[in-house]
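This is the structure, below, for whatever I ask next.
Only a single protein chain was left out; the remaining protein chains are all shown in position.
We call the chains A, B and C, going by the order they appear; numbering starts again at 1 in every chain.
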Amino acid sequence: MKELQEAARKLLSEGTVSVVLGYEMGPRGVRAAFITRPEDVGKLIFNTSCVQNLTTYLNPRRAQITQLGRPAVVVKGCDARSLAGLIREKQIERDKVVVLGVRCGGVLEDPESASELTAETVSVRCTGCKVREPHLADQLFGELPAEPPVNHRREEQIAALEKMTAVERREYWNNQLERCIRCHACREACPMCFCVKCTAEKTQPQWIDAAATLESNRAWQTMRVLHQAGRCVDCLECERACPEHIPLGLLVRYVAGRVEERFHYEAVDDPTVPAPFGMYRPDDEEEFIR
Amino acid sequence: MLSEDAQASSTWSPKIVAFVCNWCTYTGADLAGTSRLKMDPNVRVIRLPCSSRVNPLFIIKAFERGADGVIVSGCHTGDCHYSTGNFHARRRFAILNDLLHFLGLEEDRVTFAWVSASEGNKWQEVVNETTARVKQLGPATVQTGGAA
Amino acid sequence: MTRKFITQQELALLVGNLLAAHTRVIAPVRDEEDPRQVDYKPIESFSQAVFGAAIPRRSMKEFFLPITEVLLSYKLTHEGVKITEVPTQAPPQVIFGALPCDAAGLKTVDKVMNWDYRDELWFGRREASTIVTFLCSVMDHTCFCTAVGLGPEDSKGSDAMLIPYEGGYIAQLVTERGEKLFEGVGTAATEIMISASEDTGKAARAKVEPNLPAIPGELSEWLKQNFNHPVWKTIALRCHGCSACAALCPTCHCFDITDEHTSAEAGTRRRNWDSCQTSTFTVHASGHNPRASQSERFRQRIQHKFSVYPSRFGEMLCTGCGRCSRVCPGGMDLPTIVGELVSLAKSESEVSGQ
Partner (left out) sequence: MNIYQPHLMRIREITDETVDTRTFKLEFQDPSIGQTFAFQAGQFGEYSVFGEGESTFCIASPPTRSGYIECSFKATGKVTSALRRLAVGDTVGFRGPYGNHFPLEKMKGHSIVFIAGGIGLAPVRCVIWNVLDLRDQFKDVTIIYGARTVADLVYKRELDEWAARQDVKLCLAVDPGGETPEWKGMVARIPTAVEKTVSSAEDTFAVICGPPVMIKFTLPVLEKLNFPGDRIYTTLENRMKCGLGKCGRCNIGPTYVCKDGPVFTAAELRALPQEF
C-alpha cells in the first residue's frame, strides 16, 4: 500500500487535510488509524482484515474527531455507500472530505480466527459485491482483485428462518433478543446512526423502556432496523460491535432484501440516488392492505 | 369479585386499538356508527391527522400495554388529505409488516386497511373481521409475541 | 488456610448434591451456537459446566448486580400509591469455575457498595453466594491481572480456589464459607500436592506477567494532576462510545434508575446497567453536558478506574481481565493505553525531576 501511504503523506504535508482516517495494525488486529503527521503514514495498511467501516468516524457530532480538522478517509466500495448516505442525508459535504478509495476483493468475517480469504472465511456481505471499486473516490488505490469468494451462509440462514413456522421464528428471535443488554453498541458503531437524540433515549414519551427486558429489547431492535430500512449499507458494524453476538446482520439483510424486492432499491455509493423512504411510487404493492 | 386473571379467562374479550386518519377512516367509522351498523365493541379508536403519522412504535407500544390486536387505517391512496401522506406510509407499513413476519410476531393481529369517509360498511367489516381473527388467536401476551 | 485434594468425581457429587437441594449453581457453560464462546449460566447438571475452556463473555457481576432489577413495584389506586418492597435477602447460590479476576472484581466493588450507605440488594446476593474459582488457565495476550496487583492464582474474592492436580483438584479453602462448602469432601492435601499447586500458580503467573508490567502507584496521582493533559484530546479517537466495555467489565458498576409502567396503573422502579461512556450519562436537565465529547467520557473511565477509585478506596477499579479490549469494536486496548500513560507519567516526572 505504498501508493496509499504516499498519497496520505502528500495530503498531510501539503496541508490539504489535517487527518487521514485509515487502517493500522493495533494490539488486537486491524483498527482505525488517525494519522495527523506525514511521518506516521507508514502505519497505513490495507488488507483483507480491514473489516471496519471508517465512515462511522465522519459523524459530524464526534467532536473529538472534528477538532482534528479536515479529514481524508480510506473507504472500500461498500463503505463508500454509507459515505454516500451521509452526503445524501446532509451530514457531511462531499467537498469537505478527501476520499481515498481502495479496490477490494472481499474481507474476512472474523480476522481474529482466520487470515486467508476462502468461501468459509469471507464476510457474508462480500458475496455478490457490486462496488469493488468505490466510484465516490477522489483517488483510487490498488489493483482490482478478483471477485470475492461466494458465501451464501446468511441467505441460507434467512431462508431457513422463513421456512419455520411463526412460532418457531418467534422462539428463535426471543432467544436472541433476550440476550441484548441494551448497551446500544450496535447504534454507536453504525455509520448511519447519527441522530442527535436517539428514540431510545427519548423520555417524553418514553417509547422504548431503558431496562433490558425482552419486550423493550424487541422494541429497540424493531425500531432500529426500521430506521435503517433503505439506509443500511450492510457493513455489519452493528453485528461486529454486539458484545452479545446477536445476529443483527440477519435482520438488516432481511429488511434490505424486502426493500430491494418491493422498491427495487439497493444501497449504492451515489449520493444523488434517492433513498426509498423519501419517495414512493403510486403503484407500490399493497397486497397486505385490506 | 373475580381476580383479573379469572375474569380474563372466563370472559376474555380482545382489546383492539385502531390508529385511524382524521379525514377518511375516522369519518367512515363515524358513518358506521351513525348508520347503526352492528360492530364488535372491542375497538378503541385513536384519531391521528394521517396514516403517515403512525409510527411503528405506536403499534409496538399498544401491544406492550395490553392490546390484543391493532388496526391501522387511512384514506385510500390518491385520496390523502395531504396528497401523498399515505403513499409514504404504505412503504413503511410494507416493511414493518414484513419485519413482524420475520420476527415471528403474529402479523395476523395487525390489520392495515384503507377506509374512506363513505365506507361505513367497510369499517364495519374491518372491525368485525379483525375482532373475529384476534378472538381466534386468543389473548396476546408479550411473551407469546403478541407484542407486535 | 486449609488445602484439600478433591477428585473430579467428588466435585461432580458435590455439585450434584447442591443441585438436588435446589441450590442455584452457576458455572461456565458453552454457547450452543458458537462453541468458542462460554458464558456464566445457572446449570442443571454438572456435565454442563466447562472449566478452563475460555474467558466467559460477561463477567459474573450480573449475578450480583443484574442487568436490570426491580427496586420496588408500585400500584396507583384511588386511595394513593401502594408500594411493594423487594426482598433484600437472596436465595443461596454457588458459583463454580469463576475466574479469579471476576471474583476479585466483586470484592473491589464491595467497597463502593458499602460506602456509607450499604446496598442491601448487592450484599444480600453477596452474602448468599459462595464463590469457587479455578486457578486461571485461559489467559491470553490481553490479560493483565498481574499488572493490577492480582494474578491467575490470586484468591481475592474467592471462598475456595481449585487448582488442577492429577485426576482432581487441590482446593484452597480461603474463607469459612469455602470451608463449609467442602466440609466432609476430599482428603487433606499432602506437602507434595501443595508445592505442586504453588508451582502451577507460578507458571500461570509467568504467562500473564509479560503482557504489562505492574502499574505503579504513582499513576493515580499523575492522573489526578494531569486532568487537562493534552493526551486526553486524542486518546479516545477510535472509541465509538458504545459502552460494551463497561457491560463486560467485572468492576464497572454504574447504573441508572428508571420507572417503567407495566400498565396504566402499575409498574416498577428499576435499576439498569449504565455507563459513563454513553453520551447522555451526565446531561443536565438544562441540556448542558459536563462531559460533552468522547474524549472527556473516556478520560472519566480511565480516571475512575486508575485514580478516583484508588484514592477513595485504596485499589484500582480494574482486575486486568481484558474483556474491554477484546470486545471493543474500535480496537481500543486498555493495557496498551495504560502502559502508554504510565510511560508518559514516568517521562514527565523524569523531566521535572532534573
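As a convention for this text, a contact is a pair of C-beta atoms (placed from the backbone, for glycine too) under 8 Å apart; a residue touches a chain by one contact, two chains touch by 3 or more.
Note that the structure is a prediction, hence the values are computed from the model and not measured.
K.L.:
For the full complex, can you list every visible chain touched by the one that's not shown?
P.N.:
If we consider the entire complex, the absent chain touches A, C.
K.L.:
Identify the residue among C:R177, C:H261 or C:K346 that touches the chain left out of the display.
P.N.:
Only one of C:R177, C:H261 or C:K346 touches the chain omitted from view, namely C:H261.
K.L.:
Could you tell me which of A:S113, A:T165 or A:T203 touches the chain that is not displayed?
P.N.:
Touching the chain that is not displayed is residue A:T203.
K.L.:
Based on the whole complex, identify which of C:V138, C:V231, C:V308 or C:L344 touches the chain you can't see.
P.N.:
C:V308
K.L.:
Which is it among C:A49, C:I67 or C:L121 that touches the chain not included here?
P.N.:
For the chain that is not drawn, the touching residue is C:L121.
K.L.:
Which chain C residues touch the hidden chain?
P.N.:
71-72, 74, 76, 80-81, 83, 85-86, 88, 112-113, 115-121, 224, 227-228, 253-259, 261, 267, 269, 271, 274, 276, 281-286, 288, 290-291, 296, 300, 303-304, 307-308, 311-312
K.L.:
Write the list of chain A residues that the hidden chain touches.
P.N.:
Here the touching residues of chain A are 203-204, 206.
Note that only the chains that are shown with their structure count from here on.
K.L.:
Looking only at C-beta pairs in contact, point me to the busier pair out of B-C and A-C.
P.N.:
Taking the two pairs in turn, the one with more contacts turns out to be A-C.
K.L.:
Report the chain closest to the protein's overall CA mean, measuring from each chain's own CA mean.
P.N.:
So the chain sitting closest to the middle is A.
K.L.:
For the complex, give me every residue of chain A touching chain B.
P.N.:
Residue list for chain A touching chain B: 161-162, 164, 166-174, 199, 207-208, 214-215, 218-219, 222-223, 225-226, 229, 251, 254-255, 258-259, 262-263, 276-277, 280, 282, 284-286, 288-290.
K.L.:
Please give the residue numbers of chain B that touch chain A in the complex, ascending.
P.N.:
My answer: residues 55-57, 60-61, 64, 77-78, 84, 87-88, 90-99, 101-107, 111-114, 126, 142-145, 147-148.
K.L.:
Which positions of chain C touch chain A when the two form their complex?
P.N.:
Against chain A, the touching part of chain C is residues 31, 34, 36-37, 57-58, 67-68, 142, 233-234, 236-238, 240-244, 246-248, 256, 258, 260, 270, 272-273, 275, 278, 280, 292-295, 325-331, 333, 335-336.
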